[in-house]
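To start, I am sharing the structure in question, which I have written as structure tokens.
In this view, the complex is presented without one of its protein chains, the others remaining in place.
In this document, chain identifiers A, B and C correspond to the written order of the chains, with residue numbering beginning at 1 in each.
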Amino acid sequence: MTLKRKLRYGMVGGGPGAFIGAVHRRAAELDGLAELVAGAFSSDAAKSRAHGASLHLAADRAYASYEAMAAAESARPLGDRIDVVVIVTPNHLHYPAAVAFLERGFHVICDKPMTTTLADAEALCALVAEQGVVFALTHNYSGYPMVKEARALVASAALGELRKVVVEYTQGWLSTALEASGQKQADWRTDPARAGAGALGDIGSHAEQLARYVTGLEIETMLADVGTVVAGRRVDDDANLLLRFEGGVRGILHCSQIASGEENRINLRVYGSTASLEWSHEEPNSLLLRHADAPLQVLKRGNAYLSPAAQRGARLPPGHPEAFFEAFANVYGNALRTIASRVSGAEPDPADLDFPTVQDGARGVHFIQTALRSGASGATWVDARYSPPGATGA
Amino acid sequence: MTLKRKLRYGMVGGGPGAFIGAVHRRAAELDGLAELVAGAFSSDAAKSRAHGASLHLAADRAYASYEAMAAAESARPLGDRIDVVVIVTPNHLHYPAAVAFLERGFHVICDKPMTTTLADAEALCALVAEQGVVFALTHNYSGYPMVKEARALVASAALGELRKVVVEYTQGWLSTALEASGQKQADWRTDPARAGAGALGDIGSHAEQLARYVTGLEIETMLADVGTVVAGRRVDDDANLLLRFEGGVRGILHCSQIASGEENRINLRVYGSTASLEWSHEEPNSLLLRHADAPLQVLKRGNAYLSPAAQRGARLPPGHPEAFFEAFANVYGNALRTIASRVSGAEPDPADLDFPTVQDGARGVHFIQTALRSGASGATWVDARYSPPGATGA
Amino acid sequence: MTLKRKLRYGMVGGGPGAFIGAVHRRAAELDGLAELVAGAFSSDAAKSRAHGASLHLAADRAYASYEAMAAAESARPLGDRIDVVVIVTPNHLHYPAAVAFLERGFHVICDKPMTTTLADAEALCALVAEQGVVFALTHNYSGYPMVKEARALVASAALGELRKVVVEYTQGWLSTALEASGQKQADWRTDPARAGAGALGDIGSHAEQLARYVTGLEIETMLADVGTVVAGRRVDDDANLLLRFEGGVRGILHCSQIASGEENRINLRVYGSTASLEWSHEEPNSLLLRHADAPLQVLKRGNAYLSPAAQRGARLPPGHPEAFFEAFANVYGNALRTIASRVSGAEPDPADLDFPTVQDGARGVHFIQTALRSGASGATWVDARYSPPGATGA
Partner (left out) sequence: MTLKRKLRYGMVGGGPGAFIGAVHRRAAELDGLAELVAGAFSSDAAKSRAHGASLHLAADRAYASYEAMAAAESARPLGDRIDVVVIVTPNHLHYPAAVAFLERGFHVICDKPMTTTLADAEALCALVAEQGVVFALTHNYSGYPMVKEARALVASAALGELRKVVVEYTQGWLSTALEASGQKQADWRTDPARAGAGALGDIGSHAEQLARYVTGLEIETMLADVGTVVAGRRVDDDANLLLRFEGGVRGILHCSQIASGEENRINLRVYGSTASLEWSHEEPNSLLLRHADAPLQVLKRGNAYLSPAAQRGARLPPGHPEAFFEAFANVYGNALRTIASRVSGAEPDPADLDFPTVQDGARGVHFIQTALRSGASGATWVDARYSPPGATGA
């Protein structure tokens, strides 16, 4: 990366009350790689302007729509317009917003799930390939250093041959019909039109990506018992899946948003023929490594005994904990450094290419749709194999 | 209980090297309720005699077979013969041994799974009813005080309406083909003829009983993905199940003996509409109780705020940990006190009736068989409803 | 050990309501090494008889005093009388009861602290030497297998040169003036005449013995800030000590019985020049081992990678937890096997000699008295060196 300045980014969505917008801004800026210069924070022009002002943006760069922003920014001189757009709207707007910017040649960083239909996801794959730009999807759990260590251990065959994967993402915040109260987050996340899916889309897709990222395995067949537990809810809020990965590796994936009292429980276990590993989001700075007939090992972030990818993801010495923002910023860091290389005409550092791509986004949407299909057919086994268009690995 | 002496028990199985025999003896004797006076420890007469001698038994009460023991003990005067037999052989011998003693009117305490076929299990149900004796099955995990607290919390509706159950029993000791080495435990536990089933019988049945004991719910349908991971193994060693309990409550049950590096991981979570609970065998003296919008509570064994059943199961004040033997002894305690009441002609204390019965044994065998059937049919949904003969609750 | 029968033991103290009596009986009998045949459970003859009957003792062996018991048992024929007496009275009676039995040549197992004065302790040392019998003190925490592993690691120099020790024993049960309510345990444990000391004697002496057992180091100087926090209490209930062990190793020892909300928190850490270890009673089956620049290791009871002493102290495979009774039974096991060897005229197995002796008892009393003396002199440094009479190691 040879760029001598911060990247300039604009944000679509992320207005007042949208907690995820503030998360993306902190993640983008934590390492001093980018600065916010424009935004379409709300479809209400006054609100968007006021939010822009609170973020110290120039008044003419707080837009009332992503279309207006895409048009206006692409009309600015090269040395002044945004380099990359960050899309953090409700799910159904990811696609049109991304298209508006991709068509004008902007790089894109987009929240997940990427789209609400597979057709849209595949159209994005094609458009990204056509435009030759960078597209990053913020599956933030894969940004944790100890998740990267898990991936490195699997890749180095430290577990032997893989046998079994157990992954979960369990929450309780939708344990009641919160959407009936008008709570903003619950409102759109339980609306099929805006969210596309419920628990499977919101958190199940994180679990799937986490398992795939660490093991490197694709799901071949799956069976999903998909439920809506809270009366009147219009999307799934609890789903339990059995999986078969490549090579016959068995898996369990479960996600829930009606697990009363749970906050945000994410856990991944991978069992191999000689050892197993476990990572839990509640203690993200640790990774458990178990060998038969040897003491349990607890690997900790920041240490010199970790893999290069895990070491690279740490900003603090061992014992000073890092957490959610820092992991999110690791996804951003790799994406932004790759974009900066592209902007400055340089080759990206291969180590920076460790971030979820538009193809990962399509895989995620395919996963969600396939699970919903299995659920709708009475929780039967369905083929889950999928290869997104334009995939070239990474 | 008004008996003025210790109960006299005999043991079938549990010879040298059989760790579970020593477990049963300690459990039977921990509270001073029973004393060992006879045994058929081995089919090798010399070995049985030597083992009896090491346990300070009279030489003429160390038998070479359960048939000889049943015959000889029943020929002794009432005031001298055993009151109850404890059966701790490999699974396939539970049935004939139990029959031999039941037919002569002895009370029986038997290890699990109760039998290797459902027909045998149902025959035992009938025989127990016919003889009017006590039959207890040692599902020891339900003996833990904090498991009893979990059951009491569910029964008191402290969780609201139940929604979801996640239970697992994960081990790694059969991660390699240990049976090929001749290791005694691995040898019979992986032999279909002697064990009846693999992981599902050995540990899956514990997980099922634990979930049923705590929730009070029966499984209505299930789907089991049953695998044999280690090449050459003749029984299942990994199984992942989706469950539907009465009332539509969803469940996940998984068990494995090939999870490299795991020792003995048993975990139960029950989610209700207002709260959830979690118990883990690795910290058996604690029970986690989670309400939405309130601090997590950690309930601990021995405290006065617990239910009567949980308090009754504790021998030590809070902070002095109790563990496996003590839980096992709680199952024994209830069974032995019930037997003592029967022996002395008194009515059992209702609080003592909290132990697994012959009907629970039949339910367990039905669970194992049903899971194997689902697995054999390609992991499809099967009806799991079952009512054992002679069931009268408890 | 070649004895062909169980040892016969009698108990002094441990009547109804004395929880520690039942602990000792379970510990003595858990491994089938001994049977209770006599007792002086209460100074009230009727109570002692009733308690003996509830334990199925012969009526003539439930005595009204230890003097009567010592006299009567020593008058019985050799092949019938008790082999060993177990003393579990309030502290002030340990000495006269022990003398009564030692003078008649009985082996003794005694609860801690051994006596309420150092003179008494030293008199016991002399008497034990004179009589040539076995005297064991039940510092039960040193019976935990993972404490034995800690000791083995230190002995093998796995930590390098020792630097620092931090040990605590913290409880909250005397957080209020419980003794004013007449609660039996609080009553005698806060009575200077019967207890000798408060927190320092009851639990501080356990902490000291635990540290000494694991490190093998004696304290050379100490400073104790000894307090009585609850108004009206007649003994110490909170004490904080700075220590210097042999070789200049620094130490912190703190104990409290007024730490509201704590149950029974015992923790030992030992820091060496290359590694450190930590054991906590709340997870007694684990031992943490930390090396600089390497993953934390969690060693677990029951595994083949442990030292012989730790392996020997386990009855169950890894993952089946053992706890308080089993550790207590490990102290008993070594003492009883040593006594059995002596009774049968054989040499004790050196591995059995791993239990606290009468000299350890004197060291403990000296520790308590020295800490009280430092506290009384305004928490100043005092010489803590001590060598009990008759010490021969072990």
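The rule is simple: contacts are C-beta pairs under 8 Å (C-beta built on N, C-alpha and C of every residue); 3 or more make two chains touch, one makes a residue touch a chain.
Owing to the predicted nature of the structure, the values given are computational and were not obtained by experimental measurement.
Checked against the hidden chain, the listed residues B:300, B:337 or B:366 yield one contact partner: B:300. For the chain left out of this panel, the touching residue among C:213, C:271, C:325 or C:367 is C:271. Of the candidate positions A:16, A:96, A:160 or A:318, contact with the unshown chain belongs to A:318. Across the entire complex, the residue among C:109, C:146 or C:166 in touch with the chain not shown is C:166. Contact with the chain not shown here comes from a single listed residue; of C:79, C:132, C:232 or C:261, that residue is C:261.
Hidden from this view is one chain, which touches subunit C at 159-160, 163-164, 166, 172, 175-176, 223, 225, 227, 229, 238, 240, 242, 250, 252, 254, 256, 258-262, 271-276, 289-292, 296, 378-381. Interface with the hidden chain, as seen from subunit A, comprises residues 4-6, 19, 22-23, 25-26, 29-30, 32, 53, 55-56, 171, 173, 262-265, 281-284, 300, 302, 315-326. Hidden from this view is one chain, which touches subunit B at 289, 293-300, 303-305.
Basically, only the chains that are shown with their structure count from here on.
Distance from the subunit A centre to the subunit C centre is 56 Å, each centre being the mean of its Cα atoms. Subunit B and subunit C, compared by their mean Cα positions, are separated by 35 Å. Note on chain placement: the centre of subunit A and the centre of subunit B lie 44 Å apart, centres being C-alpha means. In subunit C, the residues that touch at least two other chains are 300.
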